[in-house]
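Take a look at the structure below.
All protein chains of the complex are present and in place, except for one that has been dropped.
Labels run A, B and C following the written order; every chain starts at residue 1.
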Amino acid sequence: MSKKTPETRLATHTNEELYYRDDGLVSELMGNFTFTEMMFMHILGRKPSSGDVVILDAVLLTLMEHGLTPSAISTRLTYHSAPEALQSAVAAGLLNVGSQFIGTLENASTLLMALLNDADEFDVAARRKVKELRAAKHPLPGFGHHLHRPDDPRTEKLFQIALVQDGIKGTYIDAMKRLSAIIDDELGKHLTINATGAVAAVMLELDVPPEIMRGFAVISRSAGLVAHIHEEQSHPTARHIWDIVEETVPYTGDALTK
Amino acid sequence: MSKKTPETRLATHTNEELYYRDDGLVSELMGNFTFTEMMFMHILGRKPSSGDVVILDAVLLTLMEHGLTPSAISTRLTYHSAPEALQSAVAAGLLNVGSQFIGTLENASTLLMALLNDADEFDVAARRKVKELRAAKHPLPGFGHHLHRPDDPRTEKLFQIALVQDGIKGTYIDAMKRLSAIIDDELGKHLTINATGAVAAVMLELDVPPEIMRGFAVISRSAGLVAHIHEEQSHPTARHIWDIVEETVPYTGDALTK
Amino acid sequence: MSKKTPETRLATHTNEELYYRDDGLVSELMGNFTFTEMMFMHILGRKPSSGDVVILDAVLLTLMEHGLTPSAISTRLTYHSAPEALQSAVAAGLLNVGSQFIGTLENASTLLMALLNDADEFDVAARRKVKELRAAKHPLPGFGHHLHRPDDPRTEKLFQIALVQDGIKGTYIDAMKRLSAIIDDELGKHLTINATGAVAAVMLELDVPPEIMRGFAVISRSAGLVAHIHEEQSHPTARHIWDIVEETVPYTGDALTK
Partner (left out) sequence: MSKKTPETRLATHTNEELYYRDDGLVSELMGNFTFTEMMFMHILGRKPSSGDVVILDAVLLTLMEHGLTPSAISTRLTYHSAPEALQSAVAAGLLNVGSQFIGTLENASTLLMALLNDADEFDVAARRKVKELRAAKHPLPGFGHHLHRPDDPRTEKLFQIALVQDGIKGTYIDAMKRLSAIIDDELGKHLTINATGAVAAVMLELDVPPEIMRGFAVISRSAGLVAHIHEEQSHPTARHIWDIVEETVPYTGDALTK
């Protein structure tokens, strides 16, 4: 429990103006900043460079959509059940942005930071960690993809976009690539750096703390889910999904035969 | 229930590329489009003009944050209870984007469209509708604010930004202003066009259908809620909120005195 | 907005005891009351008769489960994505307890109350209302089922259980049956009283206000969804659901052919 006095620096208002941190919404922000710039400033508490914004936009595009995934299916079914509450449908989808797909962001970024801060040289620390994870049969966070082989096309693109921006040092991207080479060497085969792993590396280049990275995935995915709702409004799939699941998951209880 | 064959136009993928509608994510979109442009294209299915993007950005900034509101409080408490599931905290906040604050978007935009499509002249139809709503003691959707008086500063700014963009006709903004004048005349006093009413009008200028407008509010607010979570990580308020609520909402059952 | 001073009568505690309304949890409730009795007392603020409890138990059993419905599918997918947050999976499923399936509870019970309070005789008021709803192409709340024809087996059972309990007058059950006869006469064919309609009638016999009826459906369904999660833990279906949906909802954009 914190001993700090509770306080907030996010927003206040007078009768004539609203303030987001230290800026007037009407007098300074609206018309002058994009949504991407504004979320960067508001969440992270500092102004982004133009390169930072290009990178964050690329990240937000990357995580927005991947077709009829568990999040999109949950959103579409919930919209079918409660069309009066569009926000519930988005919420049901966002509840899928959990450990299994997006938690990798935190695991991969935390791993990179730990390896870079290790007392040993990076390569030594990395090789030791890879051996440990393999021995414990743990996943290698940020590596491997069941579909995009040998390489995830989003990864190289994210790295390219990030590395040409002013002020980006490439420390974490380089570390990710060195870790990848060590993993390939240990495994004796190539494992791709997947999109989530790449996003982790470029967000570290932006000094985004690992503990809030998932937040950007949530914002991005919320836009993708709204697109699924709007498509569902004109081209519904929910009834089909319900039917096909009932048809293809058989009831195997003993009820009807006893 | 739709008789249409289920289908989706939102996304597909090959081993080498992902497609959002008809564009390659890696080959065409990343690095070339902002998140605001991408969500406009993906949700609405058409490319925005540069003016459309300026307007949508202004809308997204407007709806992002309003301090320690019910949505932000729900998010902060849920993060305190389940910090391992950041997405749950955002979802709990978004469940507050319902009829009482944001539903106005749909009510105000639907009202404007109905008045503009009425067989009678706008002024006649509008005056009749205002009388009806007042007689039924219904709210006037998009009008009035308990704090921002006489005028909501966001409204004039949204209209200004929208009206200088190429291709914006101003039909709905004009209609909103005429409706406002009629309301003031009927009431004998000035009622502001609130921010939600103004957003409804400018989103109609962008041809956003009323049934998906709330989706943009959800996306915008998700960014605001992520900012609240990040602040909560360093400056927690949840324990204080819990305590102050327990202290100031007395137990009035008969339990202890029987 | 209420002018009442905020207060709560639900719970308080000392170092030695917790109180639910006016009863000591440890000294009076635990070991002496079932969960069904406790929720009746706590939600409705009065002690149930033994017949009330039998009826509420029958209602809770009725609404608990209906196989792989949208709520169960959303729960299973969300559990697959975020197994560390079981509560999120239940929440995603419960967000499906909305207007399309369970909202009928409120519509049917409100309709019955309105007809019984009408200045006209019940049959006259009912026939007029049925004609109105049909003319407006509105559904008849509580009537019809796509599967259970000619009759929903749960309905007759609920009525039977309710009518043999001491203190149950049968006013609302009788009204539901008379309304059913009038509907059949107007339509020239038989439409079943569905389970939701029957639940509405028996909950009115218990004096449950329409505005909180949905709450009992939520509690009941939460137990069904926990069963789906426990089955998913040993017999996962989520990956299959994802795959079968992707396979059977084709991508029809122009992307790959341009």
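By our rule, contacts are C-beta pairs under 8 Å (C-beta built on N, C-alpha and C of every residue); 3 or more make two chains touch, one makes a residue touch a chain.
None of the values given here were measured: they were computed from a predicted structure.
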Among the chains you can see, which ones touch the chain that has been omitted?
A, B, C
Listed in rising order, the subunit B residues that touch the chain left out are 67-71, 73-74, 77-78, 80-85, 88-89, 91-92, 95-101, 237-238, 240-242, 244-246, 248-249, 251
Give me the subunit A residues in contact with the hidden chain, please.
6-12, 14, 19, 21-24, 82, 84-85, 87-88, 91, 248-256, 258
Per the touch rule stated above, subunit C touches the missing chain via residues 1-2, 4, 6-13, 15-18, 20, 25-26, 29-31, 33-36, 38-39, 42-44, 54, 56-58, 60-62, 64-68, 85-88, 90-92, 94-98, 102, 147-149, 153-154, 157-158, 160-161, 209, 211-212, 214-216, 218-220, 222-224, 226-231, 233, 235-237, 239-241
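Just so we're on the same page, only the chains that are shown with their structure count from here on.
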Taking touching chains as linked, do they make an open path (line), a single closed cycle (ring), a hub with spokes (star), an all-linked set (complete), or other?
complete
Chain closest to the middle [Cα centroid of all protein chains]
B
Separation of the C-alpha centres, subunit A versus subunit C, in whole Å, is 36
Which subunit A residues sit where two or more other chains touch them?
67-68, 85, 88, 91-92, 95-98, 237, 240-241
